[in-house]
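Right, one structure below, let's go through it.
A single protein chain has been removed from this complex, and every other one stays in its place.
And now, chain A:
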Amino acid sequence: MIVFDNVSKQYPDGTMGVDGLSFTADEGQITVLVGPSGCGKTTSLRMINRLLEPTGGSILVGDADVMSQNVVALRRQIGYVIQNSGLFPHRTVLGNVASLPIMLGMSRKDARARAHELLETVGLDASYAKRYPWQLSGGQQQRVGVARALATDPPYMLMDEPFSAVDPITRAQLQQEFLRIQSEVGKTIVMVTHDIDEALTLGDRIVMLRTGGHLAQNATPRELLRNPADEFVANFVGRARGYGALGFTSDVQLDIQPARSVRIGEQTANDDEWLVAVDDESRPLGWLRTDDEGIAQHADVEHATIITRADGTLRDIMDAALSSPNGRGILVHEDGTLRGVITLEEVTRAIRVSKGL
């Protein structure tokens, strides 16, 4: 657990980096600090591992005030990922990940084995291990940065815009991988970003700051979308409040209709109806209209259709209906087998219900 208790940081030139900030980052959760440029996110993060010292209030890591702990010992239980990866340019990828464990006394052999494992965890092929940082793309460097921070298996992690150096698609991939890793390792994480979508995707809790280093709102992503504390928060959350908010709604009763389906290769009744094409395991492939002979062909399936889980969010279900060639979304069970279909009208009804309209 990391606790901020009325923390302030005034820089020597008088600038208030952070002003009276209090929040708690719970054990095993991802707490995201978000806000506009210059609002004090990095300042807050760097006070946790004492790269900066607070000028007021106190920060607890575990049960003790950071200022009362040995600074090196404190830092060694906190993994640190900085924005531009900060890799050691003179070390190979493997060397970067293995160097801290080796320095702390792990045998070279064990440290390398662990480094290889971690590189795999963050999705880097073994062939990258011998490269030097300048031979990697920005996204690959950031992955190595994450692997390096995990190398000593510290209970805490601080991450300053860890996925900023990549394009939106790679970023989304990294975020999903990161969530998968976190579900395995369960670290207590404080992450900084200025991207509200990233905060909403990754955060168990969002601490939003406003310029001047003040707390604007401390809430779960869902609360933040539903009840922004004021105009500033509402504006910052922006577009994400509308359509994006549907991504947090999943507990609505839906009227799912049975679907007419056909296995690929089978004969169908030739009545020019849309059918759900399924494979041998009853997993849907997309919508299909039969050809003249009435045989269901792979080539006739509309692959552009989005298929999603019946217990998914309204956002995913609406995407399924909108991307369908006939206004009906294909829904599946947890195991990927066909559950049924849902009409666009039913989706809008569910949205109204979820909003209490």
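By definition in this document, a residue touches a chain if its C-beta (ideal position, glycine included) is under 8 Å from a C-beta of that chain, and two chains touch if they have at least 3 such contacts; residues count from 1.
Going forward, contacts and distances are computed from a predicted model.
> UniProt protein name for the omitted subunit, picking from "ATP-binding cassette domain-containing protein", "ATP-dependent DNA helicase", "2-oxoglutarate ferredoxin oxidoreductase subunit beta" or "Glycine betaine ABC transport system permease protein"?
Cross-referencing UniProt, the chain left out corresponds to "Glycine betaine ABC transport system permease protein".
> With the missing chain put back, one of A:Asn6, A:Ser22 or A:Asn84 would touch it. Which one?
A:Asn84
> Among A:Gly17, A:Pro133 or A:Gly340, which residue is in touch with the absent chain?
Of these options, the touching residue for the absent chain is A:Pro133.
> Since one chain isn't shown, list which residues of chain A touch it in the complete complex.
Residues in contact with the chain left out: 46, 49, 51, 72-76, 78-80, 82, 84-92, 99-100, 103, 130-135, 145, 148-149, 158.
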